[in-house]
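One structure, pasted below without further comment.
Excluded from the complex is one protein chain; the other protein chains are retained at their positions.
Take a look at chain A:
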């Protein structure tokens, strides 16, 4: 009996901590979002916070900005990451030189840099008085520094998009590359003999091979950017801000009475993430993308 439950007992401290901190926090947030806030004497439950959120323009503007930035960043990093992975793979097919290894490492470099540092890099490079604008002004591409487009702290969110694309593309490449490694070296020969050029090979063999891992990677990037805080806080504007920043603003700058709304934003974020996960899972099953590869 003891032998049977021993693994569970050994896992219990770690599992309990995770459950307590993660689900406990989530549950606490859920209760507070429903107005249960004994610290300010509120012990009843209501959907007031949700209702007022759904009636606030700031929330909808924030949600739209969040979806737009997360979607564009995910799509750009997913494509860029997949292209990088495929290029490295095709180069690997042709030669196995040391230069290729160097490229491989270079593409992975952004993975080692924290998001906040990545955000600062974007600020330093792309702000109007940044490195890039100075170079362009120096070489005469733009007349003066203010002619450089506003890419940091802009209302569209290009700075955030740039930071996430730069940071997450290597992540996508890293997820996709091991799958590409599963592609049999001789499949290229087979496809060539049967009339497939490079593009045909990529379309018919490489893309179907990477699709499952690629969609999962893109989804992870989307969910991450959807609920990330530090880069939007650093590179975004005060209005409309991305949902995590909006939640922080409500939580920290408002009164205690605004906190249920702030936590309701977090709960909505969590729910949307779960919903997106289910949608991604449904489509991956429906497309049968894993068939044959398992």
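Here, a contact is a pair of C-beta atoms (placed from the backbone, for glycine too) under 8 Å apart; a residue touches a chain by one contact, two chains touch by 3 or more; residues count from 1.
In this section, contacts and distances are computed from a predicted model.
J.: Considering the UniProt annotation of the chain absent from this complex, which name among "Carnitine transport ATP-binding protein OpuCA", "ABC transporter permease", "Cytochrome c oxidase subunit 1" or "Phenylacetate-CoA oxygenase subunit PaaJ" applies?
T.: Per the UniProt record, the undisplayed chain of the complex is "Carnitine transport ATP-binding protein OpuCA".
J.: Looking beyond the chains shown, say which of A:40, A:64, A:106 or A:190 touches the absent one.
T.: Checking each option in A:40, A:64, A:106 or A:190, the one touching the absent chain turns out to be A:190.
J.: Please pick, from A:174, A:205 or A:270, the residue that touches the omitted chain in the full complex.
T.: Residue touching the chain left out of view: A:205.
J.: For chain A, enumerate the residues touching the unshown chain of the complex.
T.: 184, 186-187, 189-197, 200, 204-205, 208-209, 291-293
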